[in-house]
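What follows is a short report on a single structure.
For this view, one protein chain was removed and the others were kept in their places.
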Amino acid sequence: MSENFQPRIVGFLCNWCSYAGADLAGTSRLKVPANLRVVRVPCSGRINPLFIFKALEEGADGVMVSGCHPGDCHYISGNRYAKRKLAVIRRLLDWVGVEPERIHFTWLSASEGARYAVEVGEFVDKVRALGRRNPMARQGVAS
Amino acid sequence: MNQSLRENVKRLFAEGKVKSVLGYREHPLSKAVVATLITRPEDADTLIFDYRCVQNLARGLTRDLPLPVGIVVKGCDGRAVSMRITEGDFAREQIVAIAVACPGVKADGKTFDERCQRCEMHVSPLADVTVGDVSALPKPEKTRAETIAKIKAMTPAERFEFWQKAFEPCTHCYACREVCPLCNCVVCVTDQNAPRWIEQTAKPSSNLMWHMIRAFHHAGRCVDCGECQRACPEGVPMHLLDLCLAEDVEELFDFETGVKQGGKWPFLLFNPEDPDSWLGGPHRG
Amino acid sequence: MADGMKISREALQTALSKRGAIFAPNDVGRWTAVESLPELGPIRPRRPVKDLFTPPRREIARWKAGAGPAEIEPAKPDETPGSVFGVRPCDARALLLLDRAFVQAPYVDPHYKARRDNLLLIGLACQPGPNCYCGVFGFGPDDKDAVDLMLTPKTDGFVAQAGSTRGQAFLATVVTVAVPVPAPRPGPRPEWWTGLPDPKTLYANFDHPMWRELGTSCMNCGVCTQYCPTCQCFTIDDESFKGEIQRLRIVDNCQRSDFTRMAGGHNPRQVAASRLRQRVLHKFSYIPTQNPGLVGCTGCGRCVELCPLDRHLFADVFEIMKRINQEAERVA
Partner (left out) sequence: MLRDPLLPLPARISERIDETADTVTFHFELLDETERNAFRYLPGQFGEISAFGEGESTFVIAGDPARPERLTVTTKRVGAHTEALHHLYAGAIIGFRGPYGKAFPVAEWKGKDIVIAGGGIGLAPLKPIICHVLNQRADYGRLTIVYGARSPGDLMYAADREIWAKAFNTELVVTVDKGDANWKGREGFVPAVLRATAPKADNAVAITCGPPIMIKLTLPVFKELGFPAERIFTTLEMKMKCGLGQCGRCNIGPFYVCKDGPVFSVAQLQQLPQEF
């Protein structure tokens, strides 16, 4: 796959911090790669592993989850549960053979628009460097 | 062993501690060892325990049994019962655990099962009554780490290939779900069609999705009784994935499933000091 | 002493490949197309031969999302001639049962019928194993009634007997030598088996408490139903991926907890023991009542062999009939 491989990235952003941060990046006209498709979720704690597995199965080449920094969660402990769940999701995907570079979990506050743009850029480059589609992606109805 | 087991059960009936007992018996016709529920002391004479009692009876505990119910438990079964109590299926006093000193069981009748060769807990942690000689129990010949070592050593691509081949024969009969004592969702994710997370027909994508979400839902809960893999008619090594995750859960959350009574599932608790490094990749704060 | 035709493996191989594709069980017991006739074990493979006639996933139609009515492409039945090598009598007899469901008017399954008409069934005699019970149903390991050609393996080939006119015609096209054939052996049965239950009595005891006792040792995992050659149940569902939609006929399993669960949540067979009863009654009471002389089982023994909880279908039937008869005598 040459360098014009444009990876498809799905990003689950928590509504109160990371989505606001992404919004800030947009309003301050920062350069954010278009590969990222954003799915807004109420809290990073809302992430069900099936969301991530289904995204990979439907053809996403990378999945990013971002929530509030520990302590900032609008629902007090949503991101703390998420940290444990995401830790095991990462390990499970690793055991199954999805390259670790395809997964990116992070915390982004509403004011970190700049850091959002940087992190998304780095993540897209990392996935592009892999140079091939994610192996879990389905090829057709019967696959 | 059978003799003291029967005497203990009769004593429990006599003392009114149990209204029914779930145990093993040799079926008079098929000569196979099957589960049995006895409600009268004289039926205790049919109870047996030997290397053929491979099945985990914890799945058979249902609320419509006459309670309190006694249950003959090996080490792994006892952990399963303990997890079910932890998760609120039963109150502790509703269950009377008859822990047998289990040297290991032989599904093929000749050699100890792989799960028994690495068993470090031959007697159930939950034991109201203990039957059999507890001292002469074998030491584990190999560890869980060795079992999963060959997968750990693979590269991601090799691992992916390994699991694609491993899950290929799966026909979605879900026997692994039906025999598992901890698979107790009211409507399993495979039966939900709004949205349809896992499609019904066997194909590479739905097989992988099923076994991944099954493994995830047992992370921090699976007591390593190995019944899922034994029940699979196609011999799919799905329990291997549970073992891989169990290794991580113990390392991450320092939680041994089913051992400490009343311990909470790692996902029902959190610890403010959980490090950010768990998320992998460079993070601040 | 009936007459059989001695036929070498190579002669049979060339004759069959002239006809078309050859299907046979592979090393993990699945029916696939093969190049040469494989060496097969003594008894039936793990997957029943019905997989070739009612595949676990069979397309009904496909279309693109948002397509108009004209773009619905019905799946075409596969009419290519061919043959199936290594069919055991229990699997072949099971096909006769499936014919009752899928080939009788007014609703004929064209896909099933096309495969049945175009695939020659080449049977292979067995050396009965520990979990074989074809004797319970009045036939044995050499039974040729349900196959086109029954082969008895010999050191240097087979002795073939025609089981149908189609088989007879095929045999005529192959150079063979007439050889006397011993009488068919009786089928194995459990030593404690006294005979098939009376369908009416079983049904009359629908609410007998014994069903619940049998249910204690069964977890409804459904392996028995998943591997049963006579099971006909299926479901219909759509699967789609990026706008490409397929309507499928998917083989289903009555032991599943949601087999009869309706949209509102009402489920007539919620209790596990009721699903065990449905399986036993459908085979030993409902099918014989509607088709005298037929029983919904051919004694292949897969359910006994593969049951993770070591349950035994015939022991269940025997035990419930014994309980019913005992209570009947006490009353009489």
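Letters A, B and C mark the chains in the order given here, with residues in each chain numbered from 1 onward.
Just so we're on the same page, a residue touches a chain if its C-beta (ideal position, glycine included) is under 8 Å from a C-beta of that chain, and two chains touch if they have at least 3 such contacts.
On a predicted model such as this, the values are computed, not experimentally measured, just so you know.
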- Which displayed chains make contact with the chain that has been left out? B, C
- Would you mind spotting which of C:23, C:63, C:227 or C:318 touches the chain that isn't drawn? C:63
- Note on the structure: Given B:155, B:193 or B:271, the correct residue touching the omitted chain is B:193
- Which residue among C:164, C:274 or C:325 touches the omitted chain? C:274
- Given the contact definition stated above, which residue among C:15, C:34 or C:72 touches the chain not shown here? C:72
- Among C:32, C:80, C:194 or C:290, choose the residue that contacts the chain missing from this document, as touch is defined above. C:290
- Note on the structure: Contacts from chain C to the absent chain lie at residues 60-61, 63, 65, 68-69, 72, 74-75, 77, 101-102, 107-111, 113, 203, 206-207, 231-238, 240, 245, 247, 249, 252, 254, 259-264, 266, 268-269, 274, 278, 281-282, 285-286, 289-290
- Item | Residues of chain B (touch criterion as defined above) contacting the omitted chain | 193-194, 196
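Everything below uses one rule, namely that only the chains that are shown with their structure count from here on.
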- Item | A-C or B-C - the one linked by more C-beta pairs in contact | B-C
- Message: Please tell me the distance, in whole Å, between the geometric centres of chain B and chain C computed from their C-alpha atoms.
- Response: 33
- Distance between the centres, which are taken as Cα means, of chain C and chain A, whole angstrom: 49
- Query: Mind pulling the chain C residues that touch 2 or more other chains?
  - Reply: 57, 239
- Which residues of chain A are in contact with two or more other chains? 138, 142
- Task: Please name which positions on chain B make contact with chain C in the complex.
- Result: 22, 27, 29-30, 32-37, 55, 59-60, 169, 171, 173-175, 178-179, 187, 191, 199-203, 227, 230-231, 233-234
- Can you list the chain C residues touching chain A in their complex? 57, 62, 239-242, 244-246
- Write out the stretch or stretches of chain B touching chain A in their complex. 151, 154, 156-163, 189, 197, 203-205, 208-209, 212-213, 215-216, 219-220, 241, 244-245, 248-249, 252-253, 266-267, 270, 272, 274, 276, 278-281, 283, 285
